[in-house]
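The complex appears here minus one protein chain, its other protein chains still in place.
On to chain A.
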Amino acid sequence: MLSLISRSKWLSKSAKCLRTVSAQTALTQNNEKPKDVLRKQVLEYRHVYPEFLPDPNPDFRNSLREKLERNDMVARRTQIDIPEFYVGSILAVTSSDPHSPGKTQRFVGICIKREGCGLRASFILRNVIDHQGVEMMYEMYDPALHKVEVLKLEKRLDDHLLYLRDALPEFSTIDVNMDPEILTEGAPVPINPIKVKLKPRPWLERWERQHLRGVQDLGLAEKFYKRAQELEKPWEKYDLMKEYMKTIPEEQQLEIFGEVQSELHKLELQRRKMKRKRVFVKPSKLA
């Protein structure tokens, strides 16, 4: 009973701090309450800003540390626009390097992995340049990053695309001078259902054991699949405790994003303004 009361208390508290923004943003549909719309919007943040959520390992969590970390992350985001992107999106990152002073480098590639939480968040970009596979790992909050552009915003079928290392090069070859594809505002992020063809074995990992969806038939002998089946852990999806430890409950997410929402929303609006400007400029380039 007590816990219920306290929960409702802070729910209302978090709702209060969000209310200020609700006036500007909520597309008030008549059938839905503005509070619910706002809630949905905030819960959507877990896809856009996954690194704001606490560590999936509960041993490493500490609410004060996470709070300080989030403040620092927002502080950095006021200096650099880190847009929404997913594994499978094509990015261009401009960064400076102490070994080439006075210059900046721009690297274009497909995001094959996104990991880490808090200030330790990082992603890996991959491209094939001059028939040579190149990968760059960037830390999202590294102050040497100047610009992160999303050239193509899309998702893939898998959580990571590390298997592109063992795939034919055309699947990770991206034109360096590619023009950005701009999605209409509010449109859902498209999922690219492309199936990648892997090179024959030997591979870096045993991909047949990883339940990959974005891969064509692997063309392996029967014994490989048999072994994979032996090593499967089908009971893990029923392990409620494991699931519970890994996930952050909705109420906690609301609390976490409630703290930083106003700042993030301001940055978002700014970004939208910039985007509109860019769209307007584009035709003059063609002429």
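To be clear about the criterion, contacts are C-beta pairs under 8 Å (C-beta built on N, C-alpha and C of every residue); 3 or more make two chains touch, one makes a residue touch a chain; residues count from 1.
FYI, contacts and distances are computed from a predicted model.
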item	value
Listed names "General transcription and DNA repair factor IIH subunit TFB4", "WD repeat protein mio zinc-ribbon like domain-containing protein", "DNA replication complex GINS protein PSF1" or "Large ribosomal subunit protein uL3m", with the criterion being the UniProt name of the chain not displayed	"Large ribosomal subunit protein uL3m"
Touching residue (missing chain; options A:Leu38, A:Ile110, A:Ile124 or A:Leu145)	A:Leu145
Candidates A:Lys33, A:Arg106, A:Arg120 or A:Lys226 - the one touching the absent chain	A:Arg120
Residues in chain A touching the chain absent from view	59-62, 64-66, 68-69, 72-73, 75-76, 78-80, 96-98, 100-102, 118-120, 139, 141-146
